[in-house]
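With one protein chain withheld, the remaining protein chains of the complex are depicted in position.
All chains are identified by letter, namely A, B and C, in their written order; residue positions are counted from 1 within each chain.
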Amino acid sequence: MTLTVPALSKHPRRSLLDRASFVLGVASAVGVVALLFLGLVVSPPAILYGETVRLIYVHPAVATITFVAFGVCALASLAYLWPRTRSPRWDHLAGASAEVGVLFCAATLVSGSIWGRYTWGVWWTWDALLTLTLMLFVVFVGYLALRRTGGDPVARAKRCAVTALLAFLLVPIDHYSTSWWNTLHQGNTVLRVGKSPLIEGWQLATMLLSFLVFAVLFAWILLRRFEVESMEARLEDEGYVWAIAERRAEGR
Amino acid sequence: MSSPVTAGWGYVAGGYGAIGALVAGYVVSVLRRRRSLTRRLRPTPAEPALDHRPSTATVEEVP
Amino acid sequence: MEPVIRFRSAVALVGPFPVLAGVDLDVYPSEIVLLEGANGAGKTSILRACAGLLRVVAGEARVLGRDLVADPRSVRRRVGLLGHSTALYDDLTVADNLDFAVRASGGERSGVAPAMARLGLTGRLPASRVASLSAGQRRRVALAVLVARDPELWLLDEPHAGLDADNRDLLDALVTDAVGRGRTVLLASHERHRAHALAGRIVTVAGGATDPSVPDRRVRDAGGPLGFGPRSDAPGPEPGVSHVA
Partner (left out) sequence: MWRDALLVAGKDLRVEARSRVTTNQVVPYALLVLLLFGFAFDQDRPVLAAVGPGLFWVAVLLCCLLAVQRSFSLESSDGARDGLRLSGLDGGGVFLGKAAAIAVQLVVLEAVLAFGVVVLFGTHLADPLLLVSTCVLATAGLAAAGTVYGVMSAGLRVRETLLPLLLLPVVAPVLLGATQAWLAAAGVVAGSGWRWLSLLAAFAAIYLTLGVLAFGTLLEDV
């Protein structure tokens, strides 16, 4: 009697993913080195901020990646909840991107408050954007806690998907509530810089490079973390086949 | 107050250091977890590692 | 004849543990089938799976014509499960509990009064809080819910446990009545004597699966259309009827 157990997750094809993440890995390493070189050595200090302007090469990029990561998590959760596109891989992607998002969110908050200490003389201000980022951090830490609760993997995945969606819905709500409240932030020269007149030449080039480098770095980390998540699921999954065999042996 | 130019480096070091430490620490932990998982998932030699296994694992494969 | 329950190598998981590891089971209308087996063999899990509470992840699982693998919730209102836990609210009175349970599952309130009478829940009982009842009384209230709802499929998990002698007779009578009305009963019990007297067919459960090595034993014809020979694809139980000690 054949007893078929659907593997709860198809494991990622080795060749494509491995090659991609290897390339990304090398690219992000090279990018980081170039960014450090450009940011710390080549680009001149600004008049007003002095050397701390160099933080502009990391902080905004990290902050943007945070929102991208949480966005990926929300989209993956939505895909998992939608019956037609439901597959455990979306759940793995959501879990991976949430964890990476929390990492970058922590980096944003730390580097932001260090920079705030210099420019505003205070570690923390109840500014709209800072509050929103901190809110997101706390909410997604709760999400990660929910991911580790045990039980039926399908149930866990659904719980996490709904929480992730709710957490991401927090972004617009918080954005309005805190911005009505007050805002000290410099506006978008810090967060999303288009062609900003405030900085040009090397500084601008380095800044744009920073977005690219951190995007590549994010993609690489996410891919690796996604692989780990899938492998963990597969391990758990393979356990079922053995468990079923043992269970039946119990009966004889 | 030391001149803004020199004072700045302290903060720059702090900012870069913080982000670097967080990201690097996390990357190391992920890679270590990945290596240990690949080892634990090493299937029996008869079966090539990480091949395209059929979407359903049938009991037959269990000795 | 479309079976009420049709399981083919059904697998169900609780977390990582496969409580059901390949169950084959057929139950036909108006039949009383007894699941026998050691503790932890999977009897309760089979009952919960039939009620759609336990998700069947592999194999085939059809109850009352509904595919449980696809949608476990589709069959719930037509099934009654009497488990170890009575699913009653301690703070509510017996009457409130019965009223809520029946209306929540789509039944009419009219069924409550006769059920209470039938189960001897009279006098001060209806108005007293469930928390103040004894275990036996609580089971009678849970049984009353089942009687009031009168679902098509009765799933009884150790129904006799905790009942005194005359309540057990009452239970047997209720089950026989139900089958008389065309209901189907699947029960798990360790009360060998009573269960064998009640059941028309016995299926042994071991290791989370119906044990093919032990053929289904026919006890006696428990009324209802039973005499249709061994099940088409299951390992053929010997046709002769022998009273199992």
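Here is the rule we use: contacts are C-beta pairs under 8 Å (C-beta built on N, C-alpha and C of every residue); 3 or more make two chains touch, one makes a residue touch a chain.
Values in this document were obtained by computation on a predicted structure and should not be read as measured data.
Note that the undisplayed chain, when the full complex is considered, contacts A, C. Within the set A:122, A:173, A:235 or A:249, the residue that contacts the chain not displayed is A:173.
Only one of A:17, A:34, A:135 or A:245 touches the chain withheld from this view, namely A:135.
Summary of contacts with the chain left out: across C:8, C:129 or C:168, the touching residue is C:129. For subunit C, the residues in touch with the chain missing from this view are 51-53, 73, 76-77, 79, 81, 83-93, 96, 100-101, 103-106, 129. By the touch criterion stated above, the residues of subunit A touching the omitted chain are 81, 135, 138-139, 141-142, 145-146, 149, 151-152, 154-156, 158-159, 162-163, 165-167, 169-170, 173-174, 176-178, 180-181.
Basically, only the chains that are shown with their structure count from here on.
Taken as a graph of touching chains, this assembly is arranged as a line, each chain contacting the next along an open chain of partners.
Work out the mean CA point of subunit B and of subunit C, and you get 50 Å between them. For the pair subunit A and subunit C, the distance between C-alpha centroids works out to 49 Å.
Between the Cα centres of subunit A and subunit B there is a gap of 14 Å. None of the residues of subunit C touches two or more other chains. Within subunit A, residues 3-6, 244 each touch two or more of the remaining chains.
Across the interface of their complex, subunit A is touched by residues 3-9, 11-12, 14-16, 18-19, 22-23, 26-27, 30-31, 33-34, 37-38, 40-41, 50-53, 55-62 of subunit B. For subunit C in complex with subunit A, the touching residues are 9, 11, 13-18, 21-22, 41, 55, 57-59, 206-209, 211, 213. Across the complex, subunit A meets subunit C through its residues 1, 3-6, 150-152, 154, 236, 239-240, 243-244, 247-252.
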